[in-house]
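One structure, as structure tokens, below. Some questions next.
A single protein chain has been omitted; all remaining protein chains appear in their positions.
Right after this comes chain A.
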Amino acid sequence: MNGSILSFDQVTFTYMPEDKSVKPAVSDLSFSIKEGEWVALVGHNGSGKSTIAKLMNGLLFPQQGTVKAMGLDMSEESLWDIRSQMGMVFQNPDNQFVGATVQDDVAFALENNGIPHDEMVVRVRESLQQVKMEEYLDHEPHHLSGGQKQRVAIAGALALRPRLLILDEATSMLDPQGRREVIETIRELREATGLTVLSITHDLEEAALADRILVMNKGQKQMEGTPDSVFSADDELTEMGLDLPFAMRMAGLLQQAGVPVTGESMTEHELVEELWTYYSNK
């Protein structure tokens, strides 16, 4: 079970292969994601993140190297097989809502894959429960908030019971509350089912929750490691245009001001926890 679920092997992709002066969007990229992991792929605009997402689901094919998913080489033949085992949630909550109502949208992928009607009804209920949207079955998209729409999109992906869930900037268009809703949903999902998640994001706060972070810069992998180890190189991150999570920046400033916090707190909540127990722990 603990095999690699998605792997890139020396992948290079250029949008204009004829023109040698154009730099490849992704060059010589290798990484792999194991079953059950939560990996965050971070990078600033133009770092190649969205190209990577398109390479993963076979919207683009690399000029060099291989993409493997679910143990299959990505090709025209294996494409649909791979897609049926992979759920994706995109950036714009409105533009990925296909159905007229919540339940229609969740059922969309199931219909496409020819799941029988009785099974569909069960799965739609089940996946909406997983994202806590079961009361909104008949709601139309324009009566939902951004966060709710993204949760429906997650349910739509879950309904197919995928082995891998890819969030492609899924929180970047949401307000703080919506973002929290979505991240919380993912966290609970992981706890309950151990689903493999790949989140592509430029929000380091979201990335901080992952088991492992890959930092992309100008089409190449710049860093890889646990959130702790990646965030310790904060100067490098700032140079790439990525902002450390607020709590970590705050901790850094506190340390400079002579307050000996550990600097390991990655969320505001953890930092507050550390600060108010500061004296009693001394």
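In this text, a residue touches a chain if its C-beta (ideal position, glycine included) is under 8 Å from a C-beta of that chain, and two chains touch if they have at least 3 such contacts; residues count from 1.
Throughout what follows, contacts and distances are computed from a predicted model.
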From the names "DNA repair exonuclease", "Response regulator", "4Fe-4S dicluster domain-containing protein" or "Energy-coupling factor transporter transmembrane protein EcfT", which one matches the UniProt record for the unseen chain? "Energy-coupling factor transporter transmembrane protein EcfT"
From the list A:30, A:113, A:129 or A:177, pick the residue that touches the absent chain. A:113
The one of A:14, A:27, A:47 or A:103 in touch with the missing chain is A:103
For chain A, which residues touch the unseen chain? 57, 59, 80, 83-84, 86, 88, 90, 92, 94-101, 103-104, 107-117, 120-121, 124, 140-142, 156-157, 160
